[in-house]
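Okay, structure first, notes after.
The complex appears here minus one protein chain, its other protein chains still in place.
For subunit A:
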């Protein structure tokens, strides 16, 4: 009788976890790389044999030859494809930036309304959330463009809101400031105000550290900047004039005209995203336990201080990560502009340029690269922020 101790037996290689691990990794890598190579070689041969072209980005410097409805920078059909791409990119940024600001504001209002003790107010908020979270964004956008903005009256019978703001089926005309010669000087004054504010904040913080009573630093900073700005506005000879739109014949003149497509895209994105942001805000506020509020009150903090020093910092920790992902969603969703004719990045690059040049590989690389770097950049910043506000545990 021979006894074999368990620890002396080595498992056969096909049951050894280390061997299996290495083997399965090799297998996956071979499959993935093999598939990639397979696709790549198919693509290259296909391109060479059928279309007789090689991958190259040199077409970007050729003249685009098409017009773009709206642009933040100077553009004409003689400019290059690259310029057209940048125009689309800036249009995406414009919609995303404004959308984020307004959606956040509306979302916070609705999220707070949802938590109101007033039955009716909280009901209205929850109905809003339930409706807009369950309708596809694309349906909402097309509805907004074709059933609302397109159905507005003609310019001659435009709806006039105080301001004056003209609503018509050509778009929305709003008053707009026009910078004068002294605008540059005013910006300099404003910059000086920011600098002064920063210096004051620094001294206030040092004083707070010394005395243990932190003053309202942000408030003082804003007051300083506003005061300097106001002085500059009064002293300088009118840095900006107000240009008001008015009716002239069959069109509006003056002011700034926001196109029908732009307004439809922007308002659709705002309404849709606000419903999601409202839920994020509500969850964040509810996540702060009641004990925190009670403890703050028993320490003698007044309601405003409790909100500012106890509730908000803790709610923000919960709110910020999902809020950022909503911002990213809004930015990516703005690519649906193609459905309603607003020339954003995807509509210009993925549709117009691609159809004209037939450069699928190059265009998709550029489009996806742009969106990808936007979201990777955002998540990178988010991770830094998360690390800063993370609860420090033992």
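Everything that follows uses one rule, which is that a residue touches a chain if its C-beta (ideal position, glycine included) is under 8 Å from a C-beta of that chain, and two chains touch if they have at least 3 such contacts; residues count from 1.
Rule of thumb we're sticking to: contacts and distances are computed from a predicted model.
Chemist: Consult the UniProt record of the chain that does not appear here and report its protein name from "Cytochrome c oxidase subunit 1", "Peptide/nickel transport system ATP-binding protein", "Amino acid ABC transporter permease" or "Ethanolamine ammonia-lyase small subunit".
Modeler: Options "Cytochrome c oxidase subunit 1", "Peptide/nickel transport system ATP-binding protein", "Amino acid ABC transporter permease" or "Ethanolamine ammonia-lyase small subunit" considered; the missing chain's recorded name is "Amino acid ABC transporter permease".
Chemist: Quick one: which of A:90, A:109 or A:142 touches the chain that's been left out?
Modeler: A:142
Chemist: One chain isn't shown here. Among A:98, A:121, A:301 or A:382, which residue touches it?
Modeler: A:121
Chemist: Of the listed residues A:259, A:286, A:356 or A:386, which contacts the missing chain in the full complex?
Modeler: Of the candidates A:259, A:286, A:356 or A:386, A:286 is in touch with the missing chain.
Chemist: Which residue numbers on subunit A touch the omitted chain?
Modeler: 17, 21, 24-26, 28-29, 32, 39, 42-43, 45-47, 49, 115-124, 130-131, 133-140, 142-143, 146-147, 150-151, 286, 290, 332-333, 335-336, 338-339, 346, 350, 354, 360-361, 364, 367-368, 371-372, 374-376
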